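Of the protein chains in this complex, one is absent; all others appear in place.
Labels run A and B following the written order; every chain starts at residue 1.
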Amino acid sequence: MKRPPIIPLILPFLFLTSPSSAAKPSPLPPLTGFTAADMPGDAGGAALLRWDSPGEAAEGAAIEVYASDTAKPGWVKIAEFPASAHPEKDMDLPFWAWRAAPGRHALAADTSSAFGRPDGSQEIEFKLRLVKGAVSSETDPVKAVINGNWFNASRLNNLVLMLTIVVVFFWTVSHAKRKGLFIRRIAGLDAIDEAIGRATEMGRPIYYSTGIGSMSMVPTIASTSILGEVARKVAQYDTSLKVPHFDPIVMTVCKEVVKQSYLEMERPDSYRDDTNFFVSQDQFSFAASVDAMIHREKPAACFFIGHFMAESLLLAEVGATTGAIQIAGTEQESQLPFFFTSCDYTLIGEELYAAGAYLSKEPMLMSTLKVQDFGKAFVMLAVVTGSVLLAAGAVFSWEPLMRIVGQLFKAY
Amino acid sequence: MIFIKKHIPLFICFFVGVLTLGSYYVPNARSENYLEMMNKWENIVAGFAFLLGLMSLFYSHFHKISRKAPGWGYSLFVYVGFLLVVVPAIVSNGQPMSLTNEMTSLGWIYRFVFTSLSGTMFAVLAFYIVSTAYRAFRIKSPQAFVLFAAAFIVILGRVPLGQMMWDGLLGWTGYQVTDVIEWLMSVPVVAGRRGIMIGIAIGGIVTALKIIFGIERQYMGKD
Partner (left out) sequence: MKNALEKFLKIDRRLIFLALTVLLFAPIVRPLGLPNKNLGKDVVNVYNYIENLPERSFVMLSLDYDPATRPELHPQAVALIKHALRRNLRVGIFTLNAGATGMIEDIAARIPSDIAPDKVYGRDYVIMPFQPNPVAVMTQLGINIYEIYDKDRNGNPTKDMEVMKGVKSVKDMGLGICITGTAMLDYYVAYVADKYKFPMAGGVTAVSQPGYGPYLQTGQLKGLIGGMKGAADYETLIKDLEKGTSGIDALSLAHVLVIVLIVTSNIIMLVLKYL
């Protein structure tokens, strides 16, 4: 019996299994719906790229983003991420500035790293490449003109709130009454008269420190207002006042404030130019110097009002050991405990800002305190309402509500 | 004269204030450049103002020395200290280390004088805190008791010895002192801090608006 021909029988199988005739990997479907536009509400140097979801065929694939400046052509890879990343609903923009379409992806592509950020507009081409192993597919290039925008729509909630506060501010100022507005008693400010009276009786000086803040800081500005009131009373009683300074600019402003106070009380002869003097712009050198002065001169009253950091306890403790009556106030919560324990009276946070109105009793200044109350009432209402809505959203799984409330109160 | 001394400064304050406030909502590069320019101007003014402060310092201490006012010896030391640092700084060309990696005279002054003195002043705080704590944590009311209890737990739990003491006395409760401290720091402390921060922020906004719109004019001096 003749043996069957093996080689002719094997050959077809070999042919079918050879690499050249192996089943070719199925090509990746190209990404569709690709658009590129300027990223809204930014300073330039970013583009908004959007495309349709690649679907299940692209599972395990990656997307590469390429960009080319039309002025200087040459493709540069600017981003790479998994194909399933960046669905439109994950875009970090609020609902009033962004409408996420289902089944679409979006990316804020940063071009500043590759092409810089010129002052004018830039025309840049973009293309996406879908890559899975050795297979890839590319979209057609799309151009976009990138430039800086004039309004950041994400901050609209902040703008509305700010404008509301300004409107309330003007309303309260225009309705400033001659008759006094009720303000609750602030012990620290009432004690200023007592402190100055004590210093006058004992014939010892008063020390007033505006802290280590610069003139651009709000607590320092508030402190200069209080210094003006203190200087008026000091001028009236002819007591000695000393104001050591950390910042030369604050010293210059305080010189004018104190001089003004003496002039208003018609005591220009009592004013001395060295009432305000510069000490040092180093925190602990300032503290050491002022401590030494307080220790030697043993003032009857010490005022520590403004921006203080670690030197607060150094100053307050030395003042306490000399037996001075001490009134302090700062916006730094970390320093408040030190002032509380060492000083007779402490102004907490916003009491510092109300001091100018409280002491001068000027109707316009006092009416602006209503704005602070309005602000606080709004915050309290927002906290309660927001918490209730978020809790309801969590309990009843109302995701849109939770998203809206979260975005409404977020700072973008 | 009033126009120069009152109206122009008020207008500058209003214009710059509104522009800076608006720049928060304008993301354009021009807005960023404006903010950067303002920061640079602030630095330049601060640099010149420092000269002003230095002159004021020397002037006031010179007067004390010439009048032989009480404590005039300390005023003499202002000049000595100034020269002690400025001369080495000029000689060393502002470099704390030379090109051959050796400490210059400025580096020596910085390391063995300035660093030591600054550290000493900061260390003095530790002593003051202890004596203040001895006075402050006295239970005179229910609120003071709460303060005492919180302070006691935090002081105990922050160091290994305190943690060992807690484990020995209260370990049977199953709660580590660090767990209690974490709750204290995450819940009541943060809540209190946020409340104060909100009040301060609102007060700051109103004060800033008062200055921008010219209602608060103390800083300008005589009208």
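Just so we're on the same page, a contact is a pair of C-beta atoms (placed from the backbone, for glycine too) under 8 Å apart; a residue touches a chain by one contact, two chains touch by 3 or more.
All values derive from a computational prediction rather than experimental measurement.
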When the complex is taken as a whole, what residues of chain A touch the one chain not shown? 45, 110, 112-113, 116-117, 282-284, 309-310, 321, 333-334
For the chain that got dropped from the picture, name the residues of chain B it touches. 32, 35-36, 39-40, 43, 96-97, 101, 107, 110-111, 114-116, 118-119, 121-123, 126-127, 130-131, 133-134, 137-139, 148, 151-152, 155-165, 176-178, 182, 185-186, 189-190, 193-194, 197
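Throughout what follows, only the chains that are shown with their structure count from here on.
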Cα centroid separation between chain A and chain B, in whole Å? 19
State the interface residues of chain A toward chain B in the complex, per the touch definition above. 41-44, 117, 119, 148-152, 155, 158-159, 162, 165-166, 169, 173, 214-216, 218, 221-222, 224-225, 228, 245, 247-249, 251-253, 256-257, 259-260, 263, 274, 277-279, 281-282, 284, 287-288, 292, 296, 310, 313-314, 317, 331, 333, 336, 338, 340-342, 348-350, 352-354, 356, 364-365, 368-369, 371-372, 375-376, 379
Provide the residue numbers of chain B that touch chain A in the complex, in ascending order. 21, 24-32, 42, 45-46, 49-50, 52-54, 56-57, 60, 63, 70-71, 74, 117-118, 121-122, 124-125, 128-129, 131-133, 135-136, 193, 196-200, 202-211, 213, 215-216, 218-222
